[in-house]
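Now for subunit A:
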Amino acid sequence: MFDRSNEILRHGLTNKSFVIGGVVSLVFFLIAILSYLWTPHPIDNIDIKNKLLGPCWTYFLGTDHFGRDIFSMLIMGARNSVIVAFVAIGIGIGIGVPLGLVAAAEKGWVDELIMRFNDFTFAFPSLISAIMITAILGPGAVNSVIAIGIFNIPVFARVARGGALSIWKKEFILAARSAGKKKLRISAEHVLPNIFSILIVQATIQFALGILAEAGLSYLGLGTQPPAASWGKMLNEAQTFLHFAPQLAIYPGAAIALTVLGLNLFGDGLRDVLDPKLRRNR
Partner candidate 1 sequence: MTLLQVKNLNVTIETPYGPVEIVKKANFSLDKNDTLGIVGESGCGKSVTALAIMSLLPPESIVSGQILLEDQDLLLLNEDQLCNIRGNRIGMIFQEPMTALNPVQTIGFQIAETLMLHKKLKKAQITAQVKDLMEKVGLDVNRFPLNLYPHQLSGGQRQRVMIAMVIACRPDLLIADEPTTALDVTVQEQILDLINDLAQRYGMALIMISHDLGVIAQTTKNVMVMYAGTVMEKGKTIDVFQNMAHPYTYGLFASIPKPGSSRLGTKQPLYSIPGHVPDLRNSFKGCRFADRCFRAQKQCSLKEPSHTTLGNGHDVWCFHPLAGKKDHDAAG
Partner candidate 2 sequence: MNFFLFKRLATLMLTLLVATIVVFIVLEILPGDPAAVMLGINAEPETLAALRSEMGLDKPVLVRYAHWVASLFQGDLGTSYTYDVPVSELIKQRLSLSFPLAILAIILSTIIAIPLGVLAASNHTRPLDYIVMLFSQLGIAIPNFWFALLLIIFFAVKMRVFPAGGFAGWDAGLIPALTSLILPTVALALPQAAILARVTRSSLLEVLKEDYIRTARAKGGRRLRVLWKHALRNALIPVVTIMGLQFSFLLAGTIIIENVFYLPGIGRLIFQAIAQRDLIVVKNLIILLAASVIIINFIVDVLYAVIDPRLRGSDDV
């Protein structure tokens, strides 16, 4: 195991996407963690006298229409993105992966049923789910987490099923079956560890998509609510001031784009590093 991680790291350091994407993603996570320890200013510090300032020494990136520090809000926004995307992936993996494993193990009508359920869930993009949830519960950060999580379920189910199906054909599974192990136990003990790497790669991609979706929902007012800071929310508020302070609309968007770009590059790189067979053409 140790040798393998060493090898992955050695491979990885020669892969540009992996290194660049990894660094950007790492910085993003560190900033999110930093928000718990320190922000230049409290984000609910309203200072109307100093509203819509440009960059200066007190406020690195200036202030918004309430005089809040943009830089601090960006830091808090990173934390918000991480939490929403993480929990949504948790929902996706927690429900999707078991479904995929069972589908692959049982085949037949169980498989058919799970896959139809999958197709069905695809028909409800996270935005539509979020709209439905908002319609009955009212807007809130929890909505976006649930809605994005629901959309993650079929994604992970499909990836887990695809990976598991190929593992089930392997000989060591046959050995485990002839030893009398139950299908579910084989799935947990033998199949799951072997599809771990494709799940990690998919999680990276879903993480990036989750950040995009959260931003979109918050922009629309369906997600994170004030006073909590969210990059999408910041863009929503900035839109009113496009004529006087277009810079307000630049920073949060750039933060989203850079983070998603970094995560996607990292995911691409990780896939190449973990599975050299897939390296072609990507």
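The definition used in the following text is that a contact is a pair of C-beta atoms (placed from the backbone, for glycine too) under 8 Å apart; a residue touches a chain by one contact, two chains touch by 3 or more; residues count from 1.
A quick word on the picks: all candidates are chains of the complex that A comes from, given by their letters.
If you're wondering where the values come from, they're calculated on a predicted model, not measured in any experiment.
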Discussion item. Once the contact definition is applied, which of 1 or 2 turns out to touch subunit A in the complex?
Written reply: 2
Worksheet item: Once bound in the complex, which stretches of subunit A touch candidate 2?
Response: 116, 119-120, 122-128, 131-132, 134-136, 208, 212, 215-216, 219-221, 235, 238-239, 242-243, 246, 249-250, 252-253, 256-258, 260-261, 264-265, 280-282
